[in-house]
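Shown here: the complex without one of its protein chains, the others still in place.
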């Protein structure tokens, strides 16, 4: 029997496979396809202090082996989440993390404070990297001082696992990772979407209502993997890797590069059972490589 | 008859389709497949002051709809270029630009000075964005002051068209574009490759000898298009767009976003005739959209 | 309950240059109950440039034979490859998705389809008929060559046709057909699927005559199951997902 469990600081994951915010709803959407309890964790939708309608339609464009989205953090707001969604999902026997977003430091802090009270939510993923909102979002994650500021402020009020989700749209992601580590983050997750754009050559218009949007899916994997590697060489806190992961091999590559766990995003759209297939695939890999624990993979890249 | 010609400052292009440095050799490699004279321009291999052997094998990894390369500027050096290659290609009835690279500002300057003497070379593309060399290269292109420094220094000695090739591995490409515009660049070209990485899950080793490499091909198109759009909103000098262009529609999208011309890179590997097909496709597009000049496309994105 | 299943293509019948009907055989597991207007997210492998699944309406269901039919219009990369799949090949589908059409509170109904929007109306017609309601179809196309499967619709009820070029039926758009030009419409419910401009005109028409109009939207989708929030339509209650709250909406509910 191979051991699939990993530890993200205080979080114990039965396996390293989590789901990425904004791609897995609140988990309920996937109940018909998989056993949610079997996941290492789920990160629910980006949640803000107040409800948000998000951006106008169209919000999606397909790209070569990827997609652009411009959802813009549509969500019911943290109060509604606590009142009506949390009670429905808190029984999941997995780590439920809430992805917290905001336009101001105060909004982040207030939202985090509210979630701090929820017994069955062992951590938050602080989203300082959403490219699809006009204010806040990515702006926090692309400058080191502001990333530090928002992380410290939330750290002051949030007592459980604080994961900070980094933006790839920066010159040095390692520098920002070091910044948020210093500001008290328990872990970092990366990458959020890369800022991209799609144009319809024939109508001569942008495809998305917001002109630019966030790129995700298999296409971004090489960039995400490089960033995980760079961050792993820069920080001591655990790393949750994501960006285009679509198979067990992909997940293993991220772990070899230094990730303790992974999140699966866009690939859920292509196959709603993919998370479970990845867990099974990691198990088979370990068996066929005669390794008894998935922890042996973490940072196990051989570079001579 | 539709007019396909465009002007890049002093450069007159018979059509907006050029080839990207490092993907088209010196043009000769493609002579069996296409009529080189029909191209808007060719940008030859990255050329340095001294000959370079480049990085060790393996230098290439296939990725979803893209590829990583770690060639590392293998080239014969500028003197050898002038002595033995230039005489062979100078008859091409197209704009031949030399892509100039270096590890120090002095190297860039010296190389540019030598190329300044070549009658049939109407311009250089200053490569301050190569991610595959240890010194110089991308380092120049990811910080605004150093991008300005190398551009100014070359501007002082180089009298013809000075195109500066920007790195996408930055927080704000528009800022760097503005910097090099101020430093005297006649045009900017973008994007060079995105820093990426590939791992072989089974051997647990990096695929590339250099661990990380430069990502190109269709996968990067949405990012490249976004950057062209951002730069077009920031500078007045003409823009040469590239990154994943594989069809006439792709090329047109870059022009709509603000590019005056485009470069075709990785797509040449998939079909060595692609440049000519793109030129033909642009012509058909203009005809079917009843436009008489390709110049009408430049910056023609309709955003209400 | 939603499923993800492999189906085998047991027939691939070309209707016109653009349209193909695929008949898909389910495996062992019995087909779930499917409501007219529901759709499937179809995986299309081996189509260069196709990354996401493609939403396609359930065109017809045969519970006895365990078969589903899709009516596919070739419009781009994915549909072009799907329609070329050989008999015997596999198609993976996530289904049945979304909310379908409601049963009417009147027996006087008109089913109006344009383009590939005719697809869900066949199964809807069959369902209505089973519930004692005679469907009447009004089908609009650009030209007669684009009329597909009229015989199948004819088996269920009256079929009226408009073509933009007048090559069959009434010349013009569906709204120009005599059945829509009477002082008092002889139907109380409109079910429609097709190009948005057409559906908007029908929604206005329904408003004007105080009819119920159920429209089926064809918004671009990434997940099809309510997870990505890409497919939204603005409604009286804010943005709603076309894939879970729709694709069928009451036209009055939409902020059109």
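Read from first to last, the chains carry the letters A, B and C; within each, the first residue is number 1.
In this text, a contact is a pair of C-beta atoms (placed from the backbone, for glycine too) under 8 Å apart; a residue touches a chain by one contact, two chains touch by 3 or more.
Please read these numbers as outputs of a predicted model, since none were measured by experiment.
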Relative to the complete complex, which of the depicted chains are touched by the chain excluded from display? B, C
Which one touches the absent chain: B:29, B:156 or B:287? B:29
Which of B:9, B:58, B:122 or B:184 sits in contact with the chain that's absent? B:58
Contact with the hidden chain only, please: which chain B residues? 22-25, 29-30, 32-33, 53-54, 56-60, 62-67, 69, 71, 74, 217-218, 266, 268-273
Just checking the interface: what residues of chain C touch the absent partner chain? 45-48, 81
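The rule we apply is simple: only the chains that are shown with their structure count from here on.
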Identify the chain pair joined by the greatest number of C-beta pairs in contact. A-B
Mind checking the centre-to-centre distance between chain A and chain B? Centres are C-alpha means, answer in whole Å. 34
Go ahead and note the Å separation of the Cα centroids belonging to chain A and chain C. 36
For chain A, what residues touch not just one other chain but two or more? 63-66, 218
